[in-house]
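Have a look at the structure below before the remarks.
Only one protein chain is missing from this complex, and each of the others stays in its spot.
Naming follows writing order (A and B), and every chain is counted from residue 1.
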Amino acid sequence: MAQSMTSRERTGLMLAAPAFLYMICFFVAPTILLFVFSFYRSKAFVPIPDFILDNYWRALTSAGFWRVVGLSLEIGLATALLSVLASFPVAWYIVYRTRNNSLLYLIIASWITSYLVRIYAWRMILGSNGFVNSTLEQLGLIAQPLEFILYNPVAVVIALVHIYLPLTLLMLLSALRDVRTDYLEAARDLGASSLATLVKVTIPMIHRGLVSAFMFTLVLASGDYVAPQVLGGTSSMTVGLLISNQFRQTGNWPFGAAMAFICFAVFTLIYLAVVLLLRALGLAPNRRYH
Amino acid sequence: MLRAYVWLYVAVLFGPLFLIVLFSFHSTPAQYFPMQGLSIIWYEKFFENHVLVESMRRSIIVAVSSTIITTVIGSMAALALARLQGWAKSAFGTITFAPVALPGLFIGISLLTLFSQLGINRSLVTVALAHVLISLPFFIEASRSRLEYFDLSLEEAARDLGASAWDSFRLVTLPIIAPTLIGAAILSFAISFDEVIVTIFASGSETTLPIAVWSMMRQAMTPAINAASVLALSCVMLLIVSFALAGWLHRRRKLDRRKAFNDGAGA
Partner (left out) sequence: MTNRRTWTHEEIKAAADGDFASLARLNRRHLLQGGAAAAAGAVLAPFIPGAARADVTGEIITLTWEGFDMIVPTKDWATKNGVKVTNSSMATQDDVQSKLIGGSPVRLDVTSYNQAYNKFYAEELKILNKLDMSKIPNYSKDGIFDAFYQKERWFWDGNQWAIPFCWGLVTTIFDPSKMPKPTSYTDLLKPEYKGKIVISDDNTGTWPTFSVLAGVDTYPNVSKDELKKIFENAKLYRDQAKTFAASNGDIVSLITSGDAWACLTCGTDSVANVKRQGGQCDYVIPKEGAFLWCDALCIPTSSQNVETAHAFINEAMGAEPQAFLSKHTICGTPSRKAVEKMDAETKALYSYATLDEDLKNTPLKGIPPRESTEFATYDEWVQAYEGLKSGI
């Protein structure tokens, strides 16, 4: 093994070491610790070592928990789908039409404005006296402000799409840059239309990146709990808040940890479902191009 | 068509930001239409507010230090990915990408558990460590494909010509990958500067700007918060513009030099 390793790979391992160690210390170890905690008992903020499945059982059998998970996933799925669809053409444009990075930097910079302030900005836009309503009223299109556009999950999705667009874009960019232009040229030389090239060549080649862009937006959006609280109306409970409450309010860390791992399992299932779906549609072949 | 769409996308992205900027110049505290008039009172209020200014300073410290750490180990990781093969590559790729696949909350609670078990005091240091953790995957993802695309044979050619490993990296690789790394570093800065959820769990008694804003919002929304946000945005914009300018100047100088060299050789 060591003998067959090229010097290039040896350098690679050396370069990988710091990031690897960092992840072991601050990601893998805490995750394992949290997993162990999920089997503990809890008494007034103090986790007591034990091996019980009650925490999982309590969450899994709670109708309320699943309802909240359902709502969070709806928000997450809608956000992820819209973000990927909206960002894909832009990523395409940046990779194939312009070689200039400033557009990308501009888009990333939009992200610097406070996440919290941006969430509240949507109130200014969608509220009773907000931008949309006051514009429509001035145009004489409506007499009464539209009330249904804010304080519901739709408003939450709008705000979250806005927040996560730059991130989704970035992931798609990184995927598209993996595609060698010579493949695309070859496809075009063989007479494929641009749509056919997209469906038959590009998407299959970037399907991994596509799925990860989708999944990561889904995960971040379903875990968000600030936007639903501010814009979500009376069904503002999301799984993020539920878990956070266990850590900060009721102090049952093991129960919170168990819920977090259940969510993790749900996300994994969704990931597998998405991959299978893409395969069924013929968009994700089981072979590698590069 | 595509071009128009791209501009629409940018407009949608910046529309709400425009409102934030607009209302930061509002002469009254009201944050709804119609507007009453313009003033810079909220910027004065921001600079008068000791808590906001102090927490912005802390946010900058945290963001800069976590960005430096992220950039160093992140670039190494991205370079590693271009060199590794087979299972080592996929294992390393997975582990460095995994934190993205979990909500910030998950990272926050697991770090809290770790700090609590090890008796590590929560401070700005733990906040910076946490920020490195969440920005590292984005850094690697943003720079990976460019770096993999970069032809390693160039660097190897340099070494064949007698350059040391460090020299060939410094003289050949770095100039080519620098713009990508700078872009990824700006991204890391942005992630750190605006992080709320993980910071809530990882911070001690010193808070960052987003947390201070969050606490302020609990009492009353004031446009001073908008002002803080606009100031932060302008700082980063300035950073980006100066980087872009520096890069452009650098390229130009190089082109001129090459031209001069070619001219000299031709004569």
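Quick note on the criterion: a residue touches a chain if its C-beta (ideal position, glycine included) is under 8 Å from a C-beta of that chain, and two chains touch if they have at least 3 such contacts.
In this text, all values refer to a predicted model and were calculated from it rather than measured experimentally.
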Out of A:Y40, A:W92, A:W111 or A:Y151, which residue would touch the omitted chain in the full complex? A:Y151
So which of A:T11, A:N101 or A:S236 would be touching the chain we can't see? A:S236
Against the hidden chain, chain A presents residues 44-46, 63-64, 67-68, 71, 120, 123-124, 127-130, 147, 150-151, 226, 229-230, 232-237, 242, 245, 247-252
The missing chain sits against chain B at residues 28-32, 50-51, 55, 112, 115-122, 200-201, 204-207, 211-212, 214-222
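Here is the rule we use: only the chains that are shown with their structure count from here on.
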Which integer distance in Å separates the CA centroid of chain A from that of chain B? 18
Chain B partner, complex, touching residues on chain A are 8-9, 11-16, 18-20, 22-24, 26-31, 33-34, 37, 86-87, 89-90, 92-93, 97, 101-118, 120-125, 127, 129-131, 134, 162, 165-167, 170-171, 173-175, 177-178, 212, 215-216, 219-220, 222-226, 240, 243-244, 247, 253, 256-257, 260, 263-264, 267
For the chain B and chain A complex, residues of the former touching the latter: 2-3, 5-6, 9-10, 12-17, 19-20, 23, 31-34, 72-74, 76-77, 79-85, 88, 92, 95-107, 109-114, 117, 129-130, 132-133, 136, 138, 140-142, 144-146, 148-149, 152, 165, 179, 183, 186-187, 190, 193-194, 196-197, 201, 209-210, 213-214, 217, 221, 225-226, 228-230, 232-233, 236-237, 240, 244
